[in-house]
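Some chains have been omitted; the remaining ones sit where they do in the full complex.
Labels run A and B following the written order; every chain starts at residue 1.
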Amino acid sequence: MNGYLFHTESDRREMLRAIGAESVQEIIDGQVPPAVQMKRPLELPPAADEMTLESELRRLAASNASVSSHVCFMGGGAYDHFIPAVVDEIASRGEYYTSYTPYQAEVSQGNLQVMFEYETLVSQITGLDVSNASLYDGGSAATEAVLMALASVKKRHKVITSDAVHPEYREILEAYLQNIDAELVVVPASESGTSEGILDAIDEQTACVLIQHPNFFGRLEQVRKIADAAHQAGALVIQSFDPISVGLLKRPGDLGVDIAVAEGQCLGNPLQYGGPYLGIMACRQDLMRRMPGRIAGQTTDRRGNRCWVLTLQTREQHIRREKATSNICSNQTLLALRATVYLSLLGPQGLKETAEHCVVKTNQARERFAASERFELVHAGPVFKEFLVRDREGDVQALLEHATDHGVLAGVPVGPMEPKWKDCFLVAVTEKRTEADLDRLMKVLESAPADEANRLAETV
Amino acid sequence: QATKLLFEMSRSGRRAHHLPPLPAEGETAASLLPADQLADAPPPLPELAEGDVVRHFVNLSTLNMSVDTHFYPLGSCTMKYNPKRNERMASLPGLVDVHPLQSDRSVPGVLQMLYELQQMIGEIAGLPGVSLQPAAGAHGELTALLVAAAYYRDRGEDQRRYVLTADSAHGTNPASAQMAGFSTRTVKSNAQGLVDLDDLKSKLDDKTAVFMLTNPNTLGLFDSQIKEITDLVHEAGALIYLDGANMNAILGITRPGDFGADLMHFNPHKTFSGPHGGGGPGAGPICVRDFLADYLPGPVVEKVGEEFRTVDPAKTIGRVRSFFGNVGVLARAYIYIRTYGKEGLRRVSEDAVLGANYLLSKVRHILDVPHGDRCMHEFVASAKKLKKEKHLSAMDLAKRLLDFGFHAPTVYFPLVVEEAVMVEPTETESKETLDAFAEALFRITEESGDVVEHAPHSTNISRPDDVIAARKPILRWTEKDK
């Protein structure tokens, strides 16, 4: 019997004797009506020992292209930033990853202090007053922020956003708003890939505006202007931001934003095909009690020592049930821990330099695409760490498969998310990329023969 | 003694992280960005050396109790052993370093694993439609309710606006219903701690969308009326949602699909060995009947010939989070299920039930156990008598257990039991540990009230003041605290 069970046959006999049962089956029969009990074993693969299973998993893992085996220029909301070894070392301590939500504060000060430090760091990078202890991911955090705004701004039901916001984030918003009393307005981005159109869309019915800055195309938005307009109309402003970008750019709080959300994957969390990730959320003080998710706060113990506890729990579903602020009752402590360690290591200077690397190297890549015959830049103007490229040959999927086969994850095809961009792909450049990587990217992309690309596309 | 905060250790100019210099020639980052977008300075993060950071977080970790260090019988949370092989395999670069937007063709191994996991949990649930996307149990509840809403909309039954939840249910049930746009009605428990059938009947009508059921319920009891319940609900044209929090009790013994559930979520971080990560990440994959599968969020993985593809179901509700889902968590569940395999999973539940009943057989001589002398994988005792006789609360008991080297059980839940003490030992604790726990519980009930009331005595801090924390919230460190 593979696995982790403890009881020997003699243990089982002794335990049954103490219970006064003949068998476990007898106990089960007393609980589960025989009519609904399974009459056959589960149809699952046979038990696998560690050695055999690991060897199988190694083969399975080796069959995937990855940012370890390939040079990565993919972004679109998840980025190949460098993760210092210290982050893994800390997060792999059993005391962190095998503990649970800190219900018993006296034996959870480690996690609680980390949550408090995380919240402080999030305040520092957002320039806002209050952070929660994290949400599921950047996408659902954006939607939670909208729900929070809808609950805060009474009797308004309109939510305005732009198609320069991550398409998946907008999909989530649609799914959540489907059954509740809310109207979603999506303003198209301008030729230059930014969302000035929002300014015209804001009206007295508007509960909130959701913008992304830097946006899905890597472009910078006029957040302050939009925030001013929204506030004038009595609406709240939510910004989805890139935590790395604030090494150089003004923070959401500095731009007048009410609620900031972000995908925290970039802060020391691995890509792992999309999750688990880290939903960052911070807001102004007066929205504090509308905030979803766990929050750790400072207090004192009976001896007068400073300590930390979960707090503001009256917002939560344990107590408020259907009147809760949100149904979320977990947070991503382990990923928040990783972000906390990551930001502790980087410090202000490290965050700034990381942002600088992104900007400078992304610009180097842009220049190469601009100089290329086959490709063109879709948007002019400054970007942070990614940008949209058009393939004049048109078959982006085949082009990118060609690159993958040659060791380069060249970018994110945006066609599947937005058909109007079907001949385009996003190229992201992090601090990890080198001059040699850029050489390789261009060489591989320019070597993709248009006809071969088309042929490949038909077979895929 | 309180520990210094990172911010209090900061010293201007200290550094832990270094990047290679950017080329001296060429444009600077600042020159490439509009001046009005630039911050005057980077955020005021703490400045630390690497040795500081490591020592800080290593020492902090030791202030936590965890499954790796202590028995953690937290009811409803299934704090079982978190296998180290799961961590190692799930951390292989070919799994952990994969970008979420890579083409299907470039991630055959990931998709095969996810496809097989869909099949496996569908089989365990007895419900063939599977979405791995939800990020947590509560997220799974919400997602399933969005699926149910879409289904009714599609059938023109928009009038079904009520979700029924049991009074013993997790608070997430009514909260999720609310978020999905439903109104909720509470169904009472009867004296045995099971669903009160008369109350259920009285609340079922053609406005009922879903009855959200936890079975085994939060008292650790399998509802013996399950067929009546599901028949009643189905006769009313409504759906049964199963809160899968307690699946660790019934793996291979009975399947939600077989006892009438139409939708359910799993908590892989509970049932399939977590880990819990200090509160997350978890995952909340959902399984549904075939007629609901088309409404699931996308993407799901399909097998076409020998190839695996991600596709969106035909009438999908859309998506409930970015990208595929919590793949890292799901990978651990996959490894766990493969480890036990067809032979083992039933044994997991049997040992979980055996352990809980064994502990119950000891505890019921120490505390009241209002709902019988048998249970599934957990049971709920009551400290009511202790309260009356010694003015000690369930909370006092919980705190004093910490001094004995045990994490506390869940207390004050479910709400239907006074001074509830909810104990879930799981299958990965030895008889010796269960004996020691019962012994500690007994000793505490014999101790002087004063000792218990001021517990814990041996932990890093004594009881914190929760009231002040909530009344005058301090939610971050500020410069003035320095």
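Criterion: a contact is a pair of C-beta atoms (placed from the backbone, for glycine too) under 8 Å apart; a residue touches a chain by one contact, two chains touch by 3 or more.
Fair warning: this is a prediction, and the values are worked out from it, not measured in the lab.
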item	value
Formula of the whole complex, where the shown chains each stand for all their copies	A x2, B x2
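The criterion applied here is as follows: only the chains that are shown with their structure count from here on.
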item	value
Between chain B and chain A, distance of the C-alpha-averaged centres to the nearest whole Å	19
